[in-house]
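In this view, the complex is presented without one of its protein chains, the others remaining in place.
The chains carry the letters A and B, assigned in the order they are written, with residues numbered from 1 in each.
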Amino acid sequence: MRTLMIAAALMTGVLATTGAMAQTPAQTLRIGLQEDVGSLDPARSAQVVDRIVFASLCNALVDIGPDLKFVPMLATSWTTSADGKTLTFKLRQGVKFQDGEPFNAAAVKANLDRYRTLPASNRKSELASVDHVDVVDPYTVAIVLKAPDAALLATLSDRAGMMLAPNTLADPAGVATHPVCSGPYKFVQRVQNDRIVLEKFDGYWDAAHYPIQRVIFQPIPDSTVRLANLRSGSLDMLERLAPSDVNTVKQDPNLRFVSVSGLGFYDVTFNVGNGPRGNTPLKDKRVREAFELAIDRDAINHVIGAGIFTPANQALPRSSPYYDAALPFTHRDVAKAKALLKAAGHEHLDIELTFGNSTVSSQVAQMLQAMLAEAGINLKLRPTDYAAALNAAHNGDFEALFTGWSGRVDPDGNLHQFNTCAGNLNYGHYCNAKVDRLLNDARTKPDVAARKPLYDAAVKLLADEDPIVYLYAQPWPFALSKKVQGFTPYPDGLIRLRGVSVKG
Amino acid sequence: MATPATPVAPRPAAPPADPEAPPRRRRRRLARFMRNRAAVAGAIIVLIVIVAAILAPWLSPYDPVQASFMTVRQAPSAAHWFGTDELGRDVLTRLLWGARASLLAGVVSVGIAVAIGVPLGLAAGYFGGLVDGIVSRIADALLSIPFLILAIALAAFLGPSLTNAMAAIGISAMPRFVRLTRGQAISVKAEEYVEGARAIGLGHYRIIVRYVLPNVLPPIIVQASLTVAMAIIAEASLSFLGLGQLPPAPSWGSMLNTAKDFVSQAPWMSIFPGVAIFVAVLGFNLLGDGLRDALDPRES
Partner (left out) sequence: MLQVIANRLLVAVPTLILVSMLIFGLQKLLPGDPVLAMAGEDQDAQVIATLRAKYHLDEPVPVQYALWVRDVAHGDLGTSLRTDVPVTTLIAQKLPVTLQLAVMAMLFALGIGIPAGIVSAAYRGTALDYGANVFALSGMSIPNFWLGIMLIFLVSVRWHLLPSSGYVSPIDDFWLSIKTMLMPAFVLGAALGAQLMRHTRSAMLSVLSADYIRTARAKGLLRGRVIVRHAFRNALIPIVTVLALLFGELLAGAVLTEQVFTIPGFGKLVVDAVFNRDYAVVQGVVLVTALSFIVVNLAADVLYILLNPRLRRS
């Protein structure tokens, strides 16, 4: 009898401790992020990684499907007026914000006005075409534009279309530290550089399709450590797996590798007119072409990219309906490159490549250096840290710049700012009036059929002039524990948790 | 009055030596040093590192910078004794060339620290008063910021490169030499023969060079050797953080920075540079210890 009692006591003790150790309740998803999130206020957010958190925290007016077509979210339908200057949205009814406030057209107006007028708002230029917002009735809102803007719908699927609870808008500091949105998960806690915790919002209009109860985002910048955490079970999934770890994950029976080619790209931008350093042989089109001819994109993909660095020859992603499939790829041709350089009068050339230091960018730079050397171009490497690279880019303190762009749904987002004469992100100051006309025009046309020919023409011109050599499309490689079910990657790299569950 | 211990062991300063010492003392010191096996081992290690660094171009079987995409991340083998790295380069070759960067970083940084710190310390200790006040305050201020954080801030300001890292480390290590020299200078200044020298009219500069400096030298040499060890680790740390020698130039620290992303697939990329740093630093530490024991027997 005594033995039985002791055994029972021991059992209870053991069970109690194991119970205490199983801290993570079922249906908690722990996600490893590549970097720490910046501001949690959609108006101030400026990083790609912020959008991953927003995907669960907030709803925008519309969303995209895996095919990049727009689907209803907070808006159930939308129409554009004949002159293209008014965009009318019919809003979903019965939606509540995470603090209980009702969602309606007034809330939409309040948010859009805030994005357009808040002094430090990063969304102002995105909404530059908006003249004013009208509340037609409680569930209909009309956005009146100064000029037709085909890219606006895409903008409203991103941060500029995310709706915060109106009562919280008055306190900007509060929004950043405790955002209240209308998404499937509400904000619980944030410890900078450590974690962001979200909890299921039971009042969400589509709550039934979200099995996960708790989401914990953990920024772990070191990709090796991030993967180590996944393998040891401290994480359930991670984003932006390092290419060098792809094979390890593929071979691990407990993990699953899921990847999709993204909306963005990595490229080498030439300084052709930004300040005194723009006066290099790179001003000659033939030199730029030779540069591109010396590059073997497949080798980069194979050696550094583990097969996920899909070669790119244009700014637009393959998943986009605007992608120009007819544009030929420039394959490596060292002899032709040498001939071009000779014709341009620069048989041997020194070019400096500036880049923000990271493992992958460093490898790509070194590989480029080796490839270009064979064509007679001596590529000098100038690694810097990210902030200094940005500075150099703005001030034209570079000859060639290796950089990237996370990509936007609308083709305008990948082209306009980079290639128009006054473009914000046109670091090389490339200027071609024809390209400007084409890209500005394409912004105002109403549909794919009307816009595609314009983009095709622009892309062809750019491929011919080569102010930017596109290397590969930005991939979104995810590694998941086998326990995670139902996850689909989207080309925008966001983690959408609808239908995602964790097997216990 | 409490004095925080200098990095050299906390004990009273050695009696200042009369500069007219017979060479016998030097021989005695050398004999003491040679008897200390650990010290000799340290000296040998340091010698090996120096030789490796100087003879790297001739000792290396391969090119340290030339990428070879066919032989990426190969395990150690007969062809590549320490394996290859993520761009197919021979690890052994890069280790040998990396010795140059690390050694240079160690020696030059300490050189800077000594060149700035010792004169400042001498001035502060010998002249006292306002000079001492200013110099000590600056040294205290620099010392109150953790060494690595100061080095990081300086290296970030100057931009990532080996030269800038050396400058950053040198400036960060300088206060230790200021403190050390100042302490020694103060105790020498109190000696009778210095007073005598002043009495017969010798100028300040003469006195400092003839009497103070020779007595300050031994602990400085010891501290310098130990600081070289610290500087090598500091350079590796800065490179590890992305603030020192950046790729493709070989440096043990930057090799570790890249290697940490390949730890599971190519552990040899992490193991050998780390061992190299360890061995070099150990060598300098042993040497410094041996020098201290030989130059100042009070420790035993």
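Here are some notes:
FYI, a residue touches a chain if its C-beta (ideal position, glycine included) is under 8 Å from a C-beta of that chain, and two chains touch if they have at least 3 such contacts.
What you see is a predicted model, and the numbers here were worked out from it, not measured in a lab.
Set against the missing chain, the residues B:D85, B:D132 or B:D289 yield one that touches it, B:D289. One of A:Q93, A:N279 or A:N424 touches the chain omitted from the figure, and that residue is A:N424. For the chain missing from the display, the contacting residue among A:Q34, A:N229 or A:S244 is A:N229, taking the whole complex into account. Contact residues of subunit A toward the unshown chain are 21, 23, 36-41, 44-48, 119-122, 124-126, 173, 176-177, 191-194, 218, 220-222, 225, 228-229, 231-232, 234, 385-388, 390-391, 394, 405-406, 417, 424-425. One chain is missing from the display, and on subunit B it is touched by residues 1-5, 7, 9-11, 38, 137-138, 140-149, 152-154, 156-157, 159, 229, 233, 236-237, 240-242, 256, 259-260, 263-264, 267, 270-271, 273-274, 277-279, 281-282, 285-286, 289, 299-300.
Methods note: only the chains that are shown with their structure count from here on.
Averaged C-alpha coordinates put the centre of subunit A at 45 Å from the centre of subunit B.
Here subunit B touches subunit A in the complex through residues 66-67, 69, 72, 86-87, 156, 159-160, 242-243, 246-248, 258, 260-265, going by the rule given at the top. Here subunit A touches subunit B in the complex through residues 222-224, 227, 242, 244-245, 247-248, 299, 303, 357, 359, 362-363, 366-367, 369-370, 381, 383-385, 388, going by the rule given at the top.
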